[in-house]
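Shown here: the complex without one of its protein chains, the others still in place.
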Amino acid sequence: MTSDQLTRPAVRFTGKPMPRKEDDRLLKAQGEFGDDTPVAHLAYVVFVRSPYAHARITSIDVSAAERVDGYLGCLLPDEVEQLTEPYVELQGPPADVEVDRCLASGGVVRFSGEPVVAVAASSREAARDAAAAVVVDYTPLPHVVDARSAVLPDAPQVHEQIGSNVAFDALYDWGDIDFALENADHVIEVDELHFHRFSSTPLECGVVTVEYDAGVDTFTFTGGFATPQLATFNLAVALRHPANRLRVLSKDFGGSFGVKLNTHIPATAAALLARKLGRPMRWTETRSEHHLMGGHGNERWFRDVKMAVQSDGTVLGLSYDALDDVGAYTRYEPLGGVIWTQVANACYQLKHLKVRYRSIYTNKGPVHPNRGYSRMQHMWLVERMMDIAAHKLGFDPVEFRLRNYVQPDQYPYTTVNGCVYDSGDLPLSLRKALDLIDYPGARRLQRELAGTGKRIGIGIGSTLDSGTNNFAQARLLNAHLPFGGNTEGALVRLGADGSVYATTGGVAFGQGHETTVAQVVADMLGVAYDHVHVQRGSDSSLSAQTGFSGSYASQFAVTGIAAMINATKRLIREISLVASSVLKCEPEEIELADGAARVRTDPERALPLAAVAGIVHFSPVDLPPEVAEEVGLVARSVYRAPFELPDLDRKYGNLTLTYATQIHACVVEIDEETGHTKLLRYAMVDDCGTPINPMVIEGQVHGATVHGISAALFEHFAYDEHGQLAAGNFYDYHAATALDLPSFGYDSVVSPSPFTPIGAKGMGEGGGAPLHALSAAIQDAIGTQGMVLASFNPPERVLQLLRGLDAEKVQVLR
Amino acid sequence: MTEINVIVDGKQETGAVQDRTLLVHWLRDSLDKRGPKIGCDTGNCGACTVRWDGQLVKSCMVLAVQADGGTVETAASLSEEDGSLNRLQQCFKDHHALQCGYCTSGMLMTATDFLCSGEPVTEEATRRALKGNVCRCTGYHNIVRAIRAAAEETP
Amino acid sequence: MNLSGRFETSAAATALLALHGGVDALAAVPTLRDVRLDGSGNVRAVFTPRSTFVPMPFSITVAVQQAGAEGVVLSVHGTRGPTAVDVMLVLGFTPGPQGTYVSWAADVAIRGPAATVGQRVVRDLVSSALEEILHDTAAVA
Partner (left out) sequence: MILPPIQYLRPATPADAVATLSEVDGSVVLAGGQTLLNVLKLDLAHPAALVDVHRIDALRGVRHTEDSALVIGAATTYAELASSPDVRRTHPEVADMAAGLVDRQVRNRGTIGGNCCLNDPTNNFPPLLAALDARFRILGVAGERVLRADEFFLGTLTTAVGRAELLTAIEIPALPTGSVVAHEHLQVGADSWALARAVVRLDVTDHVVTDARVVLGAVYGSPLRLSDVERMLVGSAPAALPEVELDLDTADDVHGSAAYRREMAEVQLRRAVRAAVERSGR
C-alpha cells in the first residue's frame, strides 16, 4: 500500500472525522481506569511523605501503625536500599552518582513530599490510618529552591555525593553568534527571563496495581504506564527481577501529557510490598500527592540573552545562558537538556545560536516530561525575543515574524544544528490566524478603548510540535547511552471469526488511537470501520511493542500508524496468498475491497475475508501445504523511523522526523486598575500534514491550547521560602474552567510531510503556543513601558508591568 | 459500621459503611459504579458528580451515611434502556467532547442537571454551569458545543 | 513568617521560668493534654487551640534552647497528620506593675498541606494559638 492508495477515492475512513471507538464505553461509565479494576484480596498502599524540603531522617517509628486494625506491613528506606538497585541515570559524571530509589535514599529527603515509608493495609481506611500513625523525625538541612542560588559556590547541596548542584552542563554553539553580535545593525540584550513551573496535571492522578504471582515469580503491573517497555526495563533493574517476569498493562488511562512517564517509581514500592506480604497492592495517588511529585514541567531561567538583528528586520541569531531547574532528582532529565535542540531554530531562519545549558538540582519536586517538553521553553524564549525586538526596534510584529519565518519554498529546511524541518506554510497559517481574530478589527478596538481604563493587546504565538524522536539525541547528553533512532510496533490479525484485530504498541490516554488505527486498517483491508477491533490500552507481554513503544513526544500518527500500515501490509500478503490459492490466480492479482479478497480484473471472483479466516483457522486442508505453513493470519511489524546518528562533536544531526506547526493569535483586555487579563478572542491554525482524523486533531489542539492559556494566566507551582509547594492542590492551582475561556477559532493548513508514510505528522503537544501568544498580547497592551520577561502573568504581575516592571532589563545595545 | 439503604441507579442497595466513608468511595468500591471518579481532594474537579435525591452534588463531599434512605443517580443511569447512548451522550460523541474520558461522567451529570433546569442554554450560561467540573483534555470548547447541540435537539 | 506580641501576667518571672520542666503545672493548661517529658528532657504534649471552628490537635515537642532570668528561647515542633509546624519562640520577661511583661517573637515555618491550604489563614491562626497558649501557661504559673 502506498500513500496513493490512501488518497484514492476508494478511501472511506482515513482523513475523515470518524466518531471515536472509545467513546461509547466512556460515555456509559463503563471504562476501566486504574482505580476501577476490581481485584480479589486487594490491599492498599499509602506513602508517608516528608514535610521537609531537605532533611536527614533521624528516626522512623512504625509501632503505632502496627496497632491499626488491618495493617499488613510497611516498607522502610533501609529495606529498599537492600532490595533494590537505584534507577538508571542518564547523565554522565559527576552527576551520575546520584542515587534515586522509590523511597528517600541515603537517609535524606530532598523535597517536600518525598516518600519515606510505604504502608500497606487491607483497606483504604486502614492504610490511611496506619500511614498517619507512622512517626518520622527529621533534622532539617539547608535547602535551595532557586536554580540561580543553587549554582552559587556556597549553595546547599541537594546531592552531597555529587559535589555540585549541576546535573548537566553543555555548550551548544552553531554558526558564529559572536561575529553576528559584533557586526549586526542592532543588538538587543535582556538580563533575565523566566519560564515558570507548572504541569498538565491529568485529572486521573497516578495509580498502579501490582499482583505478584509466586508460582511463576511474575509481577503484573496495571496502571498508567505511558512507555511500557522502558518502564519494564526500569522496574527490572530496580527490582533485580528478570524482565521476562514483569508484565505491564494499561487500560483506560485518564491523561498523562508526559508526566506519567515515571510511574515505575511508586510501582517499585508497591511491587516490593506485594511480594513481601503476598497480596495484590494498589496505590492510588491523591491530588495533593500528585502536585508534590506527580511530575512538574521544566522551570527555566534564561540569562544574558542577546539577539542580533539587521536594520531590514532580519534576525541573525541569539545567545543565552539557560539554567533549567529539574528539582531534586533527574528522573527523565537531563534529557530536556538536548530535547530543546530539536527546535533550535523555532519557526525562524536563525543562522547563529549559542546556548550554555545547565540542568540544576533544587529541593523541589522532580520535573517530568510535560506536554511541550523542553521545546516550548526554548520556543517561548525565541518568540519572546522576536516580539521584544519588534517592539524595541519599531517593527510591525506581524511583518517582523513573516520576514523571519522559514518560508514555504525553503522546505525541507535544515536548521543550525542539522534538524530538517519537513514542511509547512507559516505565512499562510499566520494570515489565517489573524483572519480568525479579525486582526484589523482588533487593532481598531485597541485604538477605541485607549484611555478608558481597559487596554487591548494582540498577540501571536508561533510554534512547532516536533514529533518522532531520534533517540540518538540521548548520546549528545551522554555518549555511552545505547539509544539511536526510533521504532514502534503493531500487530494485526484476522481472527477465526473473520474480524480484524489490531494491537498497537502505543498507549492512548485520550488521543483516540483505537479510532485512528481502525480508520487506516479498515481502509487498507477494505472492511467496515466496525469490523476492526483495536485493543484498548497496552500489554507489554504482547509482541506489538518495541523498546520505544508508548505515547510521548507527538509521534503516534507517524510511528504508531506506520507500524500498523506495515503490519497490515503483511496481513494483506497472507490474505492474498490464501485467496489466490483458492481463486486460482496470482497473489498480485488480489485486491481487498468490500470485505472480500477478489481478483482485481474480475471482481466477481471473490472470497469474503470470513471465508479466508475460516479456511486458515478451520480447514487448512483446503490450502496447499506451503501456503498453510506460511500463513498464520497474524502480522507483526515494526516501523523504523529513517534516522542517522548525529555528529556528537558538533551536536549536529536530525533529531526528529516531523515538525507540525501551530500559529496562535489572541486578543486580550487588561484592566488597568487590577492587572486582570480577560481573553476576548483566541484562534489557532494547525498544520500537522495529512490528517487521519481531523476531529481528533482539532481536539488535541484545543486541549494543548487550554493547557497553555491556563499556564500563562493561572497555574504556577510556586515554592515558598521553606521549600513548600504553595499550590498543592486544585484549591490554589487554578486549572482553567469553562468559564475562564472563550470559544476558539480554529483552522488548518495541510502541508504533507515528505518523510512519513502517509504524510501525517505527529502532533498533540502543541508547543506551548498560548504562552508565547499571551506574553506577546500582554506586551502589546502595555507597550514598552514594562517588559514581559516571565511566562506567568497573573494580575499582580500585569499591574506591575503597567508600572514599568523589568523595563530596565531590556537594552538596545545598538 | 452503619447499615445504609440507598436506591442507586434505580436499584435498592444495602451497604455497611464506616461513618467516615465518603459517598464516592462507597459507590465506587462497594458497588463498582465507575461513573463517579476522584480527581482532586478538595471538591474542585467535579469528576465525582452525581445526583442525590434529585440534586446535583459532588459525592466526595457527602458521607455515605448521609445518603441513607435516599436515591442516587450516577452516570451509569444515563443511557437509554436498550443500552444505546442517550441524546446528550450522543452529542458528546458527535462533537468530540471527550478525550481520556475521566471527567466525562461528571460532565454528563452536570450537563443533564443544567439541561433539565430550564435555564437558557446560552454559551455563557453553559460555561457557568460547567465551572465546577474540570477537564484537562478537551479545553471545554467541544463540551460546550455538545451541550448546546443537545439543548437544540431536545424536542 | 515572623510574629510577635506582648502581654502582662500576674505571675513572677521565676514562676514562668520554672514551667519548662513543670509537667504537672503544664498539665493544668486547659488546651494541653498528655503532657510528659521525653527521654531528652523535652516536653511532649497534645495542644488543641481553643479558637478555631474545628479542633486541630497538634502533637508538640518543646525543647528549651536557652533559659535565663530575662527570658527563654524555645523550639517547638508540632505535627498534625502530614502537616508540620516549627516555631522558634523567644520569650522575654520584664517586671511590670502587676507581675511580669511577657514579650514574644516567633519565627514560624509551616510545612505540608497546611502550607498550601492555610496560606490565607495560617498567620492569624498561629498568632492566636501562640497568644492563647502563652496566656494559659502564664496563668498556671
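Every chain is named by a letter (A, B and C) in the order it is written, and numbering of its residues begins at 1.
Here is the rule we use: a contact is a pair of C-beta atoms (placed from the backbone, for glycine too) under 8 Å apart; a residue touches a chain by one contact, two chains touch by 3 or more.
What you are looking at is a predicted structure, and each value in this text was computed from that prediction instead of being measured.
*Asks:* Using the contact definition given at the top, list the shown chains touched by the missing chain.
*Replies:* A, B, C
*Asks:* Among C:Pro55, C:Gly68 or C:Pro97, which one touches the chain that has been omitted from the display?
*Replies:* Selected residue, touching the omitted chain: C:Pro55.
*Asks:* Using the touch definition from the top, which of A:Arg124, A:Arg331 or A:Lys432 touches the missing chain?
*Replies:* For the chain that is not drawn, the touching residue is A:Arg124.
*Asks:* If the hidden chain were put back, which of A:Asp732, A:Glu765 or A:Asp780 would touch it?
*Replies:* A:Asp732
*Asks:* Which residue among B:Val6, B:Leu22, B:Ala97 or B:Ile143 touches the omitted chain?
*Replies:* Per the contact definition at the top, the residue touching the missing chain is B:Leu22.
*Asks:* Give me the chain B residues in contact with the hidden chain, please.
*Replies:* Considering the whole complex, chain B reaches the absent chain at 2, 18-22, 25, 38, 41-43, 46, 49, 55-58, 60-63, 65-66, 110, 113-114, 128-129, 131-133.
*Asks:* Could you list which residues of chain A touch the chain missing from the display?
*Replies:* 124-125, 128-129, 132, 286, 288, 673-674, 676, 678, 713-714, 716, 718, 726-727, 729, 732, 734, 736-737, 739-740, 794-796, 799
*Asks:* If the hidden chain were put back, which residues of chain C would touch it?
*Replies:* Where chain C meets the chain not shown: residues 51-57, 80-83, 113-114, 116-121, 123-125, 128.
Everything below uses one rule, namely that only the chains that are shown with their structure count from here on.
*Asks:* Rounded to a whole Å, what is the gap between the Cα centroids of chain A and chain B?
*Replies:* 29
*Asks:* Can you compute the centre-to-centre distance for chain A and chain C, using the mean CA position of each chain? Integer Å is fine.
*Replies:* Roughly 49 Å, centre to centre.
*Asks:* Give me the residue numbers in chain B that touch at least two other chains, ranges are fine.
*Replies:* 42
*Asks:* What residues in chain C touch two or more of the other chains?
*Replies:* Chain C, residues with two or more chain partners: 117.
*Asks:* Flag every residue of chain B that touches chain A in the complex, lowest number first.
*Replies:* Residue list for chain B touching chain A: 18, 20-21, 25, 28-29, 32-35, 37-42, 44-45, 47, 74-76, 78-79, 83, 85, 89, 92-94, 96, 98-105, 108, 123, 126-128, 130-144.
*Asks:* Chain C touches which residues of chain A in the complex?
*Replies:* It is residues 49, 51-53, 112, 132, 140, 288, 720, 722, 724-729, 731-732 of chain A that touch chain C.
*Asks:* Per the contact definition, I'd like the list of chain C residues that touch chain A in the complex.
*Replies:* 79, 81-84, 86, 109-113, 115-117, 119
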